[in-house]
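Before I ask anything, here is the structure I am working with.
Here the complex is missing a single protein chain, while all its other protein chains stay put.
Naming follows writing order (A, B and C), and every chain is counted from residue 1.
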Amino acid sequence: MLAVTLNAENLSVSLDGTVHLDHVDFTLARGRLYTVIGRTLAGKSTLLRVIAGLLEPDSGRITLDKRQFSGLPVWRRDVAMVYQQFINYPHLSVLDNVAFPLRRRGTPKHEARRRAGELLMRVGLEGFETRRPSQLSGGQQQRVALARALAKQAGILLLDEPLVNLDYKLREQFREEFRGLFAGQADMIVVYTTTEIGEAMMLGHEILVLHEGRLLQMGRPADVFERPASTTVAEIVNDPPMNLLDGHIADNTLHFSSGMGATLPLHMVALPPGRYRFGIRANDLEMRPDGAIGGEVIVAEVSGSETFLHLDTAIGPLAVKCEGIHPLALRTQVRLALEPERLFAFSPEGGLVAAP
Amino acid sequence: MAQITLKQIGHSYSGGTRPGDYALCPLDMTWHDGRTYALLGPSGCGKTTMLNIVSGIVTPSQGRVWFDQRDVTGLPTARRNIAQVFQFPVIYGSKTVYQNLAFPLVCRKWASDRIRRKVGEIADLLDLGAKLGKPARGLTADEKQLISLGRGLVREDVSAVLMDEPLTVIDPQMKFHLRRKLKEINDRFKLTLVYVTHDQDEAMTFASEILVMSGGRVVQSGPPEHLFEFPQTTYVGYFIGSPAMNFLDAEGQGDRAVFAGIPLTTAYPGDRVPQGAIRIGVRPEYLEFVATAGENVLAAMVVDVQDHGGVRIVEVEVGGARVKVKLAREKPVPEGPALLRLPPGKIRLYRDGELVPLD
Amino acid sequence: MPGLYRTLKYAAVLLWSAFVVAPLLWALTTSFKTINGVTGGATYIPWLDYKPSLEGWRELFNTSGTGVNIGQPFIDSAIVTLGASAISLVLGTLAAYGLSRFTYRAGFIRNRDIVFFFISQRIMPPIVLAIPFFLMLKFLGLLDSIPGLILVYIALLLPIAVWVMVDFFNNVPREIDEMAMLDGCTPIGAFIRVVLPNSLPGVVVAGLFCIIFGWNDFFFAFTLTFTRTQLLPVAIVALNSTVTPWWSLSASSLISVAPLVVVAFLVEKFLSRGTLAGAIR
Partner (left out) sequence: MRGQKYIFLLPGLLVLLAIILFPLLFTIRVSLSAWGVSQPGLNWIGIENYVGVLRDQRFWQAMVRLGFLAVGTVIIEYVLGFSMALLVWRDIRFRRVFRVLFLVPMMTTPVIMAVIWRTIFHESLGPANDLLGRIGIAPVPWLTNETMAMVSVMIVEIWLWTPFMFLLLLSGLLSQPREPFLAAAIDGAGPVRTFFNVTFPLMAPISVSALVIRLIEASKIMETVYVLTSGGPGTATETASYYIYIRGLRDFEIGYASSLSITYLIIMIVALTIIAKVLVRTMIGKQA
């Protein structure tokens, strides 16, 4: 396979009156993994379906190495896909499931099965060759689907929230394995959609932030995370979403609209006075007995080994993330410390103007 | 609400009594009035069987179920006075929200003004007050789940509320709202709540006590933070927390745990440290990089860094083993050789996969 | 369950069972009668009420001209039913798959209109079609022939096949065929290699329905055949016209019912397994 770039120009898709993709442009290069992050219905699945050829865009085009890609029928595209539901062929054994795409490309039966066996070993399913997919657990079914997608050796591999229907521990395990599994695929473009920023950051060479059909930002994970282009991106690439507070800058002081003030941090001194929206990450807020902000717990949610506290505070509702497991009861009173040095500043329209 | 007692409850669908036959191995269990219990485990671990025994859908092949002083083992679901919320919302699709909530009371032949008062009260609590006149089938999935719960709450005789993975079909963005509502209601009504889930996040968020189940047995039970700090087995240590607890092969010598030739201090009293082959368990959250050598400080080599956004997971090689360290984003990540400290108070010792008790 | 409720329940089921089997039992006992067993008034139990004889059964396979001989009609019926069912099943399954997966549009006509067109053929009363079918088959030279009947039966059975299969395919996840296309199958390849093997219960149920309605048709067999070809129902009803020999009539009717009782067992099997639920709605 030669140098591959997948290029999308001005892609738009509407279905039944709702916009799924809105003038999306990007270029993807081989040997790299792209994670597409966005909430449910942001257009992630639609994007993959358009690349796969399962959906025709209303406008725009996709080219592969400058050759027109959009018009090709699905079965002639060099594309493999893994769905969020565990889609396998129920009537075929695990081994024949994986051998299926190879057989369709004319690989002799014996050779196809041998290669399928190797792939099953790579995804940790040796010993399950003769089972039917329905006899496997959810995680194992997804492994079969993954092996089958890899078997096709396509130039483009699409994964549509492949872990969303698995439970926490399996997701964690799969992510680790994915890093190894995709690392060796130098001639492949991998596009991976997810709603979880942690997953997007640890897996992706680059992140595409999609919201309501529009591509809001694309770039290296750390760049997107540290310099989110807008409040919307900032909300999407933080879990829980970045806290946003209205306020203004005047007399070299930062004022929240609740009345509280703070000294202007160094990275904001160049900003002209006026109205802004300030953002602070949930894990940049600290619970401290001497904190300046009083608040009341609405709900404490545990994720992995972190606790998300949703609070009602003097400066508005805030989400706080703390390490460890803290099953705080409802209406517990807490105090928070807010470090102005950790604040982001956005224009009233939402564009980023200053980042820590 | 009632206290639920399971006495020698076990169930095998085949009727056999050999250990391999049991979907739920015989156990004793008491669930206290007004507390929230989560049955947590992968599918096939026996958690749903246990719930169904309590609700009366399954009659246990052995043992008795007591609600307070009442033996309910032989009673059908309808006569156990429980409320249940299922995985998929169950509503009476042909009725309005009001009629749905009133249904259990109509069945109990309450007077209509008494029903109106009670339903109004519960509907306000569930934020459904404005929707009482609407047909129930037009609501969103999370509202439908609230109605299912509401049909239990209107009754005044409910012994326990049982929930079977009630958040499965809820849109991720709505889960937060529903969780909050459930917590609030739970807080207010002091329900005896039994909650079945395979999702440790949900269990940890909801329950005052979690029962971790595996292979038909309860592996450990206790409050969430206890499970996190003192996993009873290496399985629980792996299962609870993300990333999983690190385990290192070591050897007990005197009052020390020796790892890679280096004796480590622990919080265990000297005579508690088992001699011979043991494993050290320590959570990635508690490991720290330090600048100078000292007690419990090991030489390590950074081999991989995963950027998760708010945190980084640093994988290091230490004494021939791989260990994960969880670091907040603002903390510096060492490159190449580094010094890693195991805080003595956070070290747990395991022998044959079981936690060695600290006291 | 309270005892009274239980008793009533079993009573109702047994009563209905009695109603259902009564005509068949009557046919069974009548088939062993002779003229004496019939003309003396209703009799039920052989040996006790009447002297049983096999005359009725023997006559069915008597080819000597005086007898009835339903052997050939039985075979003709089987050929027509199976032939028409097979063709309807193939065409109907293909059409149903297309209607469930793709969007067709011609002017104001959409998929649901096409489905309605297929199913609406069942509204057409046979009598409306009988005369034109007669003329059409005459024009094609297929009157009084097996191919002619097969052609007509396709019109009867195709709507049934489409009706059952559209609903069935709507319940087979679309992602499976998408997957097959991504793996390199053309739509037809995906249909044959992946969708069809996973739709066998639906195909079987549709086939059973076709067989039931094909085997049991009388009207077209009656109006479109004369001497060369004769289907079973026509042959049996023909017995009815002259002096009715109740015994051979009963015997022949049991023979015609027998093959499809096997179908009843099959249908029940699918029913209890739950595979029918997706197939009929």
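Note that a residue touches a chain if its C-beta (ideal position, glycine included) is under 8 Å from a C-beta of that chain, and two chains touch if they have at least 3 such contacts.
The structure presented is a predicted model; accordingly, all values stated were derived computationally and were not measured.
Within the whole complex, the absent chain has one touching residue among C:Ser85, C:Ser199, C:Thr225 or C:Ser250, and that is C:Ser250. Remark: the omitted chain is touched by one listed residue; of B:Ser94, B:Gln253 or B:Gln275 this is B:Ser94. Contact between subunit C and the unshown chain involves residues 1, 9-10, 12-13, 16-17, 19-24, 26-27, 30, 38-39, 41-42, 44, 91-92, 94-95, 97-99, 101-102, 104, 114, 118, 120-133, 135-136, 151-152, 154-155, 158-159, 162, 186-188, 191, 212, 215-216, 218-219, 223, 232-233, 236-237, 240, 244, 246, 249-250, 253, 256-257, 260-261, 263-265, 267-268, 271-272, 274, 276-281. Within the entire complex, the positions of subunit B that touch the omitted partner chain are 55, 57, 76-78, 82-84, 86-88, 90, 92-95, 103-104, 107-108, 135, 137, 148, 151-152.
Criterion: only the chains that are shown with their structure count from here on.
Rounded to whole angstrom, the centroid-to-centroid distance between subunit A and subunit B, based on C-alpha atoms, equals 27 Å.
Partner subunit A is touched in their complex by these residues of subunit C: 173, 175-176, 178-186, 189, 194, 197-198. The part of subunit A that touches subunit C in the complex is made up of residues 52, 54, 73-75, 77, 79-81, 83, 85, 87-91, 100-101, 104-105, 148, 152. Across the interface of their complex, subunit B is touched by residues 39-40, 137, 167-169, 172, 179, 195, 197-198, 201-202, 221-222, 225, 237-239, 281-283, 298-305, 310, 321, 323-327, 329-330 of subunit A.
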